[in-house]
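First up is the structure itself, then whatever we jot down about it.
Left out: one protein chain. Kept in place: all the others.
And then chain A:
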Amino acid sequence: MHSNSRAPLGLKFAAIGGLIFLLAPIALIFVYAFTTEEKSFQWPPPGLTTKWIGVTLGRADVWEALALSLKVAAISTTLALIMGTLTAAAVARSRFFGRETISLLVILPIALPGIITGISLRSAFSLLDIPFSTWTIVLGHATFCIVIVYNNAVARFRRTSGALVDAAMDLGADGVQTFLLVILPNIATALLAGGMLAFALSFDEVIVTTFTAGNQTTLPIWMLEELVRPRQRPVTNVVAMAVVIVTVLPILAAYYLTRDGEHTAGSDK
């Protein structure tokens, strides 16, 4: 039901107040990135400067952490895209013993608190004598990245009529051609959306990373360590600002991609 009357004044204030409560702390991060005070967060900032951007760009530890975070996010997302899509295809397309169980088990990592995932992975790695490395971080992140891709892909698979695959085969397309020419174009936007969300989640993950990393420092871990050191604090804020921009953009894009295609592909009557 839509009413054409304007919202009451009280409601407007409440909405604006709510938004300020949510967004003001983020705005503060942006402000402190330009403050001249480097040891403590002092309000109002005694002066404004852009020198911290330059300082940040010159710090090798920032670049190393950023490179590691990007690498981990890229590899876990790729892994998740392949495994998540395959699992989704199996669960949505066929019936087999234990299908519902698999569907539940795949989703479990995102329902479990990250700390449980982290602890269990850590003990599993120790038990198997796997040394902590970039790859153990990747495995940790892949557990929840797969869920994101799986959820997106399984919904799209269910909306894509199985008759399309039959039609492609019937017209002479073998398995590979059917996948490339019919299945992939129909699930591509779902995979892109899932992939971007997974990337963003992996990029700012702290808890699982803490448990699965050795002496590797991803960007969020680096920021956590940096906050306890009262030196060049605004550098952390500059990095935080960059992270906000890098993660918000893909999430917005994912939102716009999945918003379209509401109709069920291929089953129109």
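Heads up, the rule we're going with is that a contact is a pair of C-beta atoms (placed from the backbone, for glycine too) under 8 Å apart; a residue touches a chain by one contact, two chains touch by 3 or more; residues count from 1.
Everything below uses one rule, namely that contacts and distances are computed from a predicted model.
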**Report entry** Listed names "ABC transporter", "Acetyl-CoA C-acetyltransferase", "Aldehyde dehydrogenase (NAD+)" or "Spermidine/putrescine import ATP-binding protein PotA", with the criterion being the UniProt name of the chain not displayed
**Finding:** "ABC transporter"
Report summary line: Sole touch to the unshown chain from A:A65, A:A92, A:V106 or A:A168: residue A:A168
Report summary line: Out of A:T85, A:T117, A:N151 or A:N186, only one touches the absent chain, namely A:N186
**Report entry** Touch list for chain A against the chain that is not drawn
**Finding:** 161, 163-164, 166-174, 177, 181-182, 185-186, 263, 265-269
